[in-house]
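Only a single protein chain was left out; the remaining protein chains are all shown in position.
Letters A, B and C mark the chains in the order given here, with residues in each chain numbered from 1 onward.
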């Protein structure tokens, strides 16, 4: 059994990790920490877990972490970068669900996150944990930077096109929509039911922190800076991301087949039949990304539709997929079940 | 492996049966029928099941049913009563999720369902499939009438009190609230998003079909007709039932302990700590009923709060719980996972 | 024109007052205060009011208040009681939408609100602002305590029965359900979209602050302490309260007629036809309370259904109704428009 610790488990990615890990056949949840809720039972915050976990939240510096084989950080950005180093020295593997190790360029990180990076020396060894892109490197990684939710949905929608080199890489538009759990579990007026229900809006049009993360992946794929316009929106629903991606094709490749071929062996990518319109509810609670490709009006604009559950494939599920790879397990272990719908 | 057939699998109870059965370790889904959708892939209606089931819907009279060990009816009322008899003759076990075999009194059934009952001779042998009440009988049953969603939530909230004989049985009030999936998956103006979202109302105050079903169970428990006022309401959410039950205590029994003792060994009943307020989301997608008991204002009115997922413990999950019992499996097989929250 | 001030206008009752007052033909909004948002434009918080109000929020102690004819307090409890006295001395009329002057018994107030009352001498002169009960007193009042949202819905559902003296006053049950705006506009984890959507729960079963307020009104009507069990619930919708009230009839009075007669001349009470099920959306944004009475199963339990918009008839609209009465205007001025549905 793999001994697992979760640091900062009072948010939605933390509780989703717990939901999935308590049923993972090869995992023993060893320690669950929270600075604010220490001493309380995990199930007092998350009653859906009653009967599945007896732990109390312990303080972040409690003994117990060093006995773990793998530690997940489900903390806000700025926390993991201060603690990872000492855990790595004890040969504990790390999966960081925060943004601390996603960007390779520390200056860029500082620009977007507004603080200095305190573990610059680890940025190079950190592996960006998108298995469909970096599977080999993840298998041998000690430190995995789990991707953001928007980046997961957007990058997966573009990999086949970028690898094939058949689009104008300077005019990519990603119009993305997220459920409200993407904003996290913290006191906020802006994300009250009364402020978000029965409404729809764009936000951070001038620049969202996931923009440089997406660009870094696209740049690596094409070998030069991509031109991306990324606009996130807030949808009155709990879970789900829908990315609608617009690209200009520069060849008449049959892109339905391109996607099917590229993702044929991927356990968590579902290329839907031509003409499909994937719904976010069809991935609710599951680790699957469903994709559909369209060529409307016979022009050369391709429209790629991509849906994930932001808390699963966009966070906790992908983290467990990475854990499985890092620990030599079948990649789907503990993640192989259908979405909850309706 | 148990070979299973599902008749009428295009509704929400049918699709939920499929979601649970495709991961049940002892079950092979053999045939899935639909009069209206025959020839279509199941996954064309329920894309959340893509990757888990390859079946097409077959016609209800297709060969295949007789090869099943157990057949679920997920049809509207009035269908199962015409088909059960011939299946039983072939020693196929039946779990009927419709209302056809829930009432023992055919005249009462006719009064509430507006048609004659065509299988009166089977009413006596049919076992009301509430395991917490009838476990022994279910184990040996050939025909199980799976309870309605409201009755499950209400009866479970009253069993300890009625068995203890400590309440006024003539003044029970059950104020029940249901998510909209209780209305089924059928074309209807009244259950459009636009007609139900951001609103709340009571319905069928003059009499709902689940009233006689609840009364039958209560009457059996107390040996005389109970006096019950039952008012259902429609909540703008997909899944979940919350019953708020008001009773007059006639003794000063410590009812928290009464509930804990009665349900101590029940795998799917969670008596929450005193003072709790169970939420429907804490049972979403799971087979658990969570209960909390209150004695507000130091009077002798007790308030029992009871939540279930109407599609799981209130339908498909309970049906599988019954199947497990009827087939000699551990009662929790295929049903042991936490609820999806948030 | 009536010069109006609003103290604490950054919450939902404050913004709803503004929505209604900017179109009130006899009102000029003179000053709008907020401790936290002073200096900001009102429309920067409430963009729906763009084009209708140019004010900035001013500090609560700003000059300007003393020029008003009437001042609304839309503050949390504990604020108005410290400021009302000096305003009354300047012959400014006060409508307090908070709880400070609702209870006549200062000790009771302290018990439920957890602090001492600092204006006990004003409690007697304060008029409880439910026009259907206290219209005459409101007309001449200088200080009106605007009722709570639950009390408005529940008391209106009971007045005809209590005045007629035909029910058992010791076994009244009010099962009430509220939209989430009832919790106010303040940073809170518990009222995030992600914590409340797609779920339903009871809360404060052991005792809610609106309980003594309802009881005070019932006690006054019947001349002795009523026996009331009051259980509030949270509905995943923004606006609306639905009260389902259960009473035991002690005579065979035709109660449909009783309600129609009692409320015949009330401009904001709609007694719906027998058999109706009022929906909260049918009063959304309007000052109307819609009522329906039922006698299910031919017993002597009557079920009264009562719906209001908690922000209008349950707060801001009723406050303006009171203002109209206090200022000698037609009671419906500025409040006469249909609900927004769907």
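Worth a mention:
In this section, a residue touches a chain if its C-beta (ideal position, glycine included) is under 8 Å from a C-beta of that chain, and two chains touch if they have at least 3 such contacts.
It should be emphasised that the depicted structure is a prediction, and the values quoted were computed from it without experimental measurement.
Here the missing chain is touched by one residue of A:19, A:50, A:77 or A:177, and it is A:177. Here the missing chain is touched by one residue of C:197, C:216, C:244 or C:301, and it is C:197. When the whole complex is considered, the residue among A:151, A:240 or A:317 that touches the unshown chain is A:240. Subunit C meets the missing chain through residues 12, 15, 19, 22-23, 46-52, 181, 197-198, 238-239, 270, 272, 276, 278-279, 281-286, 288, 290, 337-342. Listed by residue number, the positions of subunit A touching the unshown chain are 171, 173, 175, 177, 179, 194-195, 197-203, 205-207, 211, 227, 229, 231, 233, 235-240, 242, 244, 246, 248, 275, 277-282, 284, 294, 296-297, 299, 301, 303, 305, 307, 342. For subunit B, the residues touching the chain absent from view are 12, 180-181, 183, 185-189, 191-198, 236-238.
Please note the rule applied: only the chains that are shown with their structure count from here on.
Our note on geometry: subunit A versus subunit C, Cα centroid distance of 45 Å, whole angstroms. Here the CA centre of subunit A is 36 Å from the CA centre of subunit B.
Mean C-alpha positions place subunit B and subunit C at a centre distance of 39 Å. The set of subunit A residues touching two or more other chains comprises 12, 181, 197-198, 238.
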